[in-house]
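Scroll down for the structure; my scribbles are underneath it.
Here is chain A:
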Amino acid sequence: MMLLALVLIPTAGGAAAFAVRPAAWRRGLLVGTALMHALVTALAWAQRPAPVFGGWLALDAPGLLFLSITSALFLGAAIYAVGYLRRESHGAQQDFEEGLIFRNEPEAVFIGCLLLFLATMTLVMVSQHLGVLWIAVEATTLASAPLIYFHRHHQSLEATWKYLLVCSVGIALALLGNFFLGVAAAGAGADGAPVPLMLADLLRGAPALHTPWLKAAFILLLVGYGTKMGLAPMHTWLPDAHSESPSVVSALLSGAVLNCAFVGILRAFQVCHAAGQAAFAADLLVTLGLFSMGIAAVFIVSQTDYKRLLAYSSVEHMGILALGVGIGGAGAFGSAWHAVNHSLTKAMLFLVAGNILTVYRTKSILAVRGVLRAVPATGLLWLAGFLAITGTPPFGLFFSKLSILKAALDQQRTGIAALYLGLLAVIYIGLATAFLRAAQGEPPAEAAPERLEHRWLAHAPPAVFGLIVLCLGLHLPGGLRRLLEETAALLGGGL
Partner candidate 1 sequence: MKMDFLLVLVILTNLRLLAAGRLGASIRVVALQGVLVGLVPVLAPEHGPGWRACVLAAGSVALKGWVIPWLLFRALREAEISREVEPYVGHVTSLLAGLAALGVAFWLNDRLPVLEGTSATLLAPTALFMILSGLLLLVSRRLAVSQVLGFIVLENGVFTFGAGVMPETSLLVEAGVLLDVFAAVFVMGIALFHISREFNHLDAGRLSELKDV
Partner candidate 2 sequence: MNSLSILPPVLALGLSPLLIGVIQRTKAVFAGRKGPSLFQPYFDLWKLWRKGAVYSRTTTWVFRAGPVMGLAAVGTATLLVPIGSVAAPLAFAGDLVLFAYLLGLMRFVTVLAALDTGSAFEGMGASREVWVSALAEPALLLALGVVAQGTNALSLSGMFAGLADQGLKMGPALALVLVALLIVVLAENARIPVDDPATHLELTMIHEVMVLDHSGPDLGFVLYGAAVKLWVLGLLIVNTLLPLGTGSATWSLAMALGGMLGLAVVIGAIESVMARLRLVVIPQLLVGAGALAAVALMLGMR
């Protein structure tokens, strides 16, 4: 019942948003639905809901973990979005930095798609059937494409087109991976009956799965869902989509959708682990993880667009997630914890970046100076976000990255550990240059802090996210720790 509510509440809200006329009511609907969704998720913490539809929808530890992240993120983003939409609704046509005149998407479409987006992401988290998981991931792509195209000009259109095509092709490959998995499971059930693509059945019948097909399936699922997740070299849609979409959408894309794709890879990894192919899968994950970090490092160092900078930082952190799961042991725990930390921090940074964009009207990091002077609250959050995302203690990201490092050293994989640290250092330098230069100095004349209206709505959500990350670093609550350990155990690791 609770699971159905989790999926149906945002769906109904999204459908209603297309029909509701007054703008204020629509925004209220957005926040209200987000609040209800968060409440039901909190209830699920108290008591894990029962599976429905014969186990097709159920909430296990990874599902609950990522669902909570998504829900919390969406609530904060919804509150921020209210202020954002109020600022953006001043006129149907606006001048942009290139002097183009463009319109915005109708707000009804935006809010409706946002809520449908939440519904599809929830479906990803609660589905236990790999086929339904696939359908949900593809649905998130379709629901989020209109969101990227909020500012209707040619650059965002180009970004939307790339997003649509690259992600759809990737997810089509993931579907082929699902079918390969089906073939691997064809004779693996009791008395040679085919095993359905339900996670529980696959895990139970895993030792009998046909190994070559299973390996091919994992490769395809990794490549397919990895496209959606942002692992290099399939990440090409990420920088464009993040730089062109509104900050709210970027926050959700980075914080929630990448996690959805990660859940898909995790399910595949669970099956491989149960079938004894964990070493093969882990090696692939480690390779892709390090490669993603490398690509991110190269593109962060000379980046001039601060939203693309944050996008490449997302690529880096997705690489860290993959690396952690690949290393296993304490690394799996670290990955799960890192997912929580990264989502909150990246959402915070994107929302703050949205504030900066409103004030400075430019996306170039070279033209942004003196944020601390222009809008002190934003500047403070900007610096805090920088410290958090690079893994400075006492923010939580430090400890999650440390867990992964520790796991690598425990397994005597010093090469990987050295590469990991080296890339992190390069990325730190790149980010530091950009962030610190933006924060300090005197704001240029074009900066207009008065453009940032509704300051409370613009600052409260990122501040809360940052505070949560700080608290998680200082003390990991017992409930969360248990959930993380459960997740890590399912992935074959654990502290």
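The criterion applied here is as follows: a contact is a pair of C-beta atoms (placed from the backbone, for glycine too) under 8 Å apart; a residue touches a chain by one contact, two chains touch by 3 or more; residues count from 1.
Regarding selection, all candidates are chains of the complex that A comes from, given by their letters.
Quantities reported herein were computed from a predicted structural model and do not represent experimental measurements.
Engineer: Contact as defined above, complex as supplied: which of the candidates 1 or 2 touches chain A?
Structural biologist: Candidate 1 is the one in contact with chain A.
Engineer: Of all residues in chain A, which touch candidate 1 in the complex?
Structural biologist: 129, 131-132, 134-135, 138-139, 141-142, 145-146, 149, 152-155, 157-162, 164-165, 168-169, 172-173, 175-176, 178-179, 182-183, 186-187, 194, 196-197, 210, 212-213, 216, 239-240, 243-244, 299, 303, 308
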